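Of the protein chains in this complex, all but one are displayed in their positions.
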Amino acid sequence: MSVVVKTIERAQTHDIVTLESQGVATVHEAQGRTGLMASYMRPIYPGARVAGSAVTVSVAPADNWMIHVAVEVCAAGDMLVVAPTSPSDAGYFGELLASSLRARGVQGLIIEAGCRDVADLTKMEFPVWSRAISAQGTVKETLGSVNVPLVCAGQLVYPGDVIVADDDGVVVVPRETAAQVSEAGAAREAKEAETRKRLVAGELGLDIYGMREKLEAKGLRYIESVDED
Amino acid sequence: MSVVVKTIERAQTHDIVTLESQGVATVHEAQGRTGLMASYMRPIYPGARVAGSAVTVSVAPADNWMIHVAVEVCAAGDMLVVAPTSPSDAGYFGELLASSLRARGVQGLIIEAGCRDVADLTKMEFPVWSRAISAQGTVKETLGSVNVPLVCAGQLVYPGDVIVADDDGVVVVPRETAAQVSEAGAAREAKEAETRKRLVAGELGLDIYGMREKLEAKGLRYIESVDED
Amino acid sequence: MSVVVKTIERAQTHDIVTLESQGVATVHEAQGRTGLMASYMRPIYPGARVAGSAVTVSVAPADNWMIHVAVEVCAAGDMLVVAPTSPSDAGYFGELLASSLRARGVQGLIIEAGCRDVADLTKMEFPVWSRAISAQGTVKETLGSVNVPLVCAGQLVYPGDVIVADDDGVVVVPRETAAQVSEAGAAREAKEAETRKRLVAGELGLDIYGMREKLEAKGLRYIESVDED
Amino acid sequence: MSVVVKTIERAQTHDIVTLESQGVATVHEAQGRTGLMASYMRPIYPGARVAGSAVTVSVAPADNWMIHVAVEVCAAGDMLVVAPTSPSDAGYFGELLASSLRARGVQGLIIEAGCRDVADLTKMEFPVWSRAISAQGTVKETLGSVNVPLVCAGQLVYPGDVIVADDDGVVVVPRETAAQVSEAGAAREAKEAETRKRLVAGELGLDIYGMREKLEAKGLRYIESVDED
Amino acid sequence: MSVVVKTIERAQTHDIVTLESQGVATVHEAQGRTGLMASYMRPIYPGARVAGSAVTVSVAPADNWMIHVAVEVCAAGDMLVVAPTSPSDAGYFGELLASSLRARGVQGLIIEAGCRDVADLTKMEFPVWSRAISAQGTVKETLGSVNVPLVCAGQLVYPGDVIVADDDGVVVVPRETAAQVSEAGAAREAKEAETRKRLVAGELGLDIYGMREKLEAKGLRYIESVDED
Partner (left out) sequence: MSVVVKTIERAQTHDIVTLESQGVATVHEAQGRTGLMASYMRPIYPGARVAGSAVTVSVAPADNWMIHVAVEVCAAGDMLVVAPTSPSDAGYFGELLASSLRARGVQGLIIEAGCRDVADLTKMEFPVWSRAISAQGTVKETLGSVNVPLVCAGQLVYPGDVIVADDDGVVVVPRETAAQVSEAGAAREAKEAETRKRLVAGELGLDIYGMREKLEAKGLRYIESVDED
């Protein structure tokens, strides 16, 4: 039942880097508005943006044993993705584990549970997206698995999928479509740059996007004002 | 059913500016502890304080079409106030819409739903108070209304009401009472400045506010200490 | 029923100072993973770390009268701990009360309810850990008690217990065990410093903590990879 | 500030009775999907369905004084609608107040807070829709208002509006449109009866509602099956 | 650290029986509005009312080992009170444990976590008040304690305290004051019976409780009606 898969396939580095530069909102749109984790996954400090290959860890509630196991199979550029088998906000992760992951080049952590030592992690600039911040200690008693598919914050994650995370949250890009999504994201960025210029210049989205006709067809009515008395 | 009211009445600019300088807590007290939105409305970054005239937008769940419509009827100094007809934490609003609103001089956004591109919005210093941060995309399919009265985060907002927002949350001041509330706020500020001086000097609120007698009348008992064994 | 206990016993200052330097996560572990308040208690700004002796205040919902009463019995170095008798997120506490507490040398506030004036409190660097941020005003009608044992955010607090609070949350150390916990914390810190060095150098926790044998005994299975098609 | 309005206008009894017979879902649809209170408003026992004219009560948090005041202005067939000025789940209401309301012919209670004595209320068949069930006692210290417009569970309620409540929740029908909504509801019921017959006979909604063409136009693709391996 | 206390003191049976007959709301009022657990503690089926002596169990998150241990120290008439050391909604308890407790005469269970087999427990009429219903399995790996003071759903419970539970929730009566609270409850019941009779006969609480003068003194204003146009 409990298994550690040592080797996983990863996406191309240049695709991962491109997805990171695009950020969560663009990537989410570029893959058809899929893959976004639940909005309760929040960064422990503002301003981080990272992307990396998912090393997945299925853990027991309030038991962080398998995170220690997972460190060994991480490679430079990876993102650790941890989900408990039943809800827990215990503090599975702190500065010591972050030091260990950083020594292997891991970029950050996504955990649908609690995180602690957040002042230290902020100082180290080791980014974590979590459901809670909690110092609550965990035990090391029950096995789980590493690099199996799991559901984290409402999204299915396969080992090797690309995780993109920033202040907007966390999005999962299937490994097989990473190249295609990063291309779609680039196209979207180009188009948005154009739109942005026009909006800043004072043009209306109503006109740029050509919405007026469809609004009228749906029956939107404009009135000058409401008399109040 | 779906209507856009193009012209609204607004409060006097100097009253709006005064209310902004007083901030949410003072304004809320000055109007008799009314008008405060629910505490789940949080700023996307700390330190902003703004006030402006409400342009209201009633939107369908996960559908941001009407925000695009609303831009056109905004004037310099306005605050956009958006509420969905059923709960949603989708990311209705991002940096492009903010660029468009800024081009018209809009001060900020209040949205009882999700917001995205928060890193960009922070950089732009375009303040948003929202129920959630989420990159989840929205559609443009269902009409809503602009500049109709609506309930946002538990408060009734009429178009043209003054919205004051800061790190403490969001408060609504009815347009008709803006002058009177800003005066009451100024009186409160003057009184508090006096009290602050005395408190900083070490006087007790118990004495400044003359509470001791009422406490005694209600039956408050002082004892020196509790013996523990 | 309503009582104010004027004098309480406090822990030794050097123990309090040591506990403060160790922080919440270490202290919580050092006392056997007990005493941690619920994770919804969050600091109003990042980066604060304080410890002090608890002056406890039991208040009625949305009624902050007893906080005014409590100020008088606070001494330099204390932490105010406030819990309502039924859930409330009203804004019991703001900058004026903070000024008054600071004049007496109080270090900070723990409140299982709401706090307001957070921009001012941040500027003053008066730290507060609360369940909510809300400008909602409170009344002064119903008595409560000061320096009685109470439950705050799931933890029992006796007056004089040591409260340690930082970005990870809030932990309660019973007064009687403060010395012993601070010693255990120091031992833990020494050991962690050693471990940190080895982790940073690339050693694995699996080896440092000697986990491999126990993992194998429990039945953990390693496999090289999963064939995908 | 605190006021009791003794006389209110009410809708026609036959419209209220018709709306009651239609139930919440039908009425909500019949008025264009507006007026529904938040889904956390739940009945204390299953199976009740009532409608009546709103007598509104704005109360302080954890203070039920104004409910006692409101009883006097209730008439037979009314529904009491209670909302606190800041969130509270205290037990404002129990069997004694229900006995008093029943003596005046009041139909039930809508309260965005807590209710107690639910076993007794169930036995009496006095229906209550509340946000919480809680025995927590309340005080009688702070004034509020009776028969002023208020926001309850996200909906604006004017005194005299028709409240319809059943196992699906609570909906507000503005007094002025009660007749028109009850007619629209009747039309909807007639149409649904027809549709129901066809659905029960095995016809598909896709065909009855003529959806196939629009689905195809939007690009829906049917495939026979997915090969799995 | 982990300890089982085998013998506890209990309150007098006749006091426990009296408290049970009074129910949660009356008992809570009779002891000065204290001791009520948080309102998220709900019965798994309606209509149960029990009281008994608390046997307390402190458990690890998602680990029900200590409940098995606790069975042995239970006596006829007891109530089991279980709280995890960090939040968990796992299903710690089901029909087998209930069969075992019933064999010893235990009355019911209070658990600040999850419960399962609720259809069977309902059929057996073994009442449980829990935070969640969940089939999620638990492990038996980590020790806890039995019959130590603990905080459950916001209330401090000492072994031997009287637990009263019904459809309104759960209240804790300290063992030492059980007699005195049950007497106060009886007095309250007598007084309420009198009041009920008058309310049912149509008298107003305003008059029975003599509230009119105080309301007027506080400034309550009655107006006949509001002109609407």
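As written, the chains take the letters A, B, C, D and E, and residue 1 is the first residue of each chain.
Going forward, contacts are C-beta pairs under 8 Å (C-beta built on N, C-alpha and C of every residue); 3 or more make two chains touch, one makes a residue touch a chain.
Source: prediction; values computed, not measured.
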Missing chain: touched chains present in the view: A, B, D, E
Residue, one of A:76, A:124 or A:151, that touches the chain absent here: A:151
Contacting the left-out chain in the complete assembly, out of D:17, D:76 or D:220: D:220
Touching the absent chain when the full complex is considered, from B:5, B:27, B:41 or B:62: B:62
Contacts of subunit B with the absent chain, listed as residue ranges: 60-62, 85-90, 134, 136, 139, 141-142, 229
Chain not shown, touching residues in subunit E: 1-9, 45, 65, 68-69, 71-72, 89, 91, 94-97, 99-100, 102-104, 114, 116-119, 122, 132-137, 140, 143, 147
Contacts of subunit D with the absent chain, listed as residue ranges: 23-25, 28-29, 33, 36, 39, 42, 46-47, 49, 166-169, 171, 192, 195-196, 199-202, 204-206, 209, 211, 215, 218-226, 228
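Everything that follows uses one rule, which is that only the chains that are shown with their structure count from here on.
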Least step count from subunit A to subunit E, where 1 means the two chains touch: 1
Angle (degrees, nearest 5) of the CA superposition of subunit B onto subunit C: 120
Of B-D and C-D, pair with higher C-beta contact tally: C-D
Equivalent interface to A-E, taken from B-C, C-D or A-C so that over half of the residue contact pairs match: C-D
Centroid distance [mean C-alpha coordinates] between subunit E and subunit C, Å: 28
Per-residue multi-chain contacts in subunit B, two or more chains: 1, 33, 36, 39
Set of all touching chain pairs, with the criterion as stated earlier: A-B, A-C, A-E, B-C, B-D, C-D, C-E, D-E
